[in-house]
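Excluded from the complex is one protein chain; the other protein chains are retained at their positions.
And then subunit A:
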Amino acid sequence: MAEEADDRKPFLSKKIDKFFTGLADAWNFVRRFWQEVFLPPYEFKEVIHQCYRIGVESLPLISLTGFIVGIVFTNQSRPSLSEFGATSWLPSLISIAVVRAMGPLVTALIAAGKVGSSIGAEIGSMKVTEQIDAMEVSATNPFKFLVVTRVLATTLMIPILVMYTDFVALIGSFLNVNANELVSLSTFFVQIFESISFLDIWSSVLKSLLFGFTIGIVGCYKGYHSSKGTEGVGRAANSAVVISMFLIFIEELLVLQVVNAIRGM
């Protein structure tokens, strides 16, 4: 059933009501996703199409950013380490920083900007031009076709993009380290793999899954609930980015606490 106009009367003040009804709507949206994701029909073709759009089309931006992050972080860390004569620790430091935090965070923030806004704007524009209604009256479930596929695609693709960013950032870092400290590729990567643990990799992957889900579901939610014509579409795209980024930082903080607790066991 299409979303009807919000005709609820304010219970407290309008703003407080809006906040809580918004939370309830968002909760119902997430719940609906988990209900629909396991039910047939499965839109495999559309999931693959969205994976391509989200993954492959983000590669140039992710590559450039990852590479620059690797070089810049290495350059910025060198002076501090050289004060203690510890520049040989650069590969270890960089790998831990990139795999544990910077790779997932940078990728997720870029994806929130690029993918989240695009999902919000696309679904928002479909909503205001009645394309979602058109899908519904042709007996197609628009939630399944538009929301489930996009959320699945972001959830699957962000971890892959994160691993790719990690790799590119480490390559950038290697080029910098190689030019300054004359460290070979094999020595560089041996040091990296000695520094990072399976827990680092698993926590990075799990965190990326969470980030991917957040970017997808927030973008879809904002698009699906956009209104007021083109202004509403712009707002949907904008708030999809802002809310995704905010949630990504909170999730990063929470996952960090959990992983540190596991590490301390």
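Worth a mention:
Methods note: contacts are C-beta pairs under 8 Å (C-beta built on N, C-alpha and C of every residue); 3 or more make two chains touch, one makes a residue touch a chain; residues count from 1.
Operating definition for what follows: contacts and distances are computed from a predicted model.
Considering only "ATP-binding cassette domain-containing protein", "histidine kinase", "Pyruvate dehydrogenase E1 component subunit alpha" or "NapH/MauN family ferredoxin-type protein", the record for the omitted chain gives "ATP-binding cassette domain-containing protein", by its UniProt protein name.
When the whole complex is considered, the residue among A:54, A:69, A:93 or A:126 that touches the unshown chain is A:126. For the chain missing from the display, the contacting residue among A:92, A:140, A:197 or A:227 is A:140, taking the whole complex into account.
Of the residues in subunit A, those that touch the hidden partner chain are 1-2, 4-9, 122, 125-126, 129-131, 133-140.
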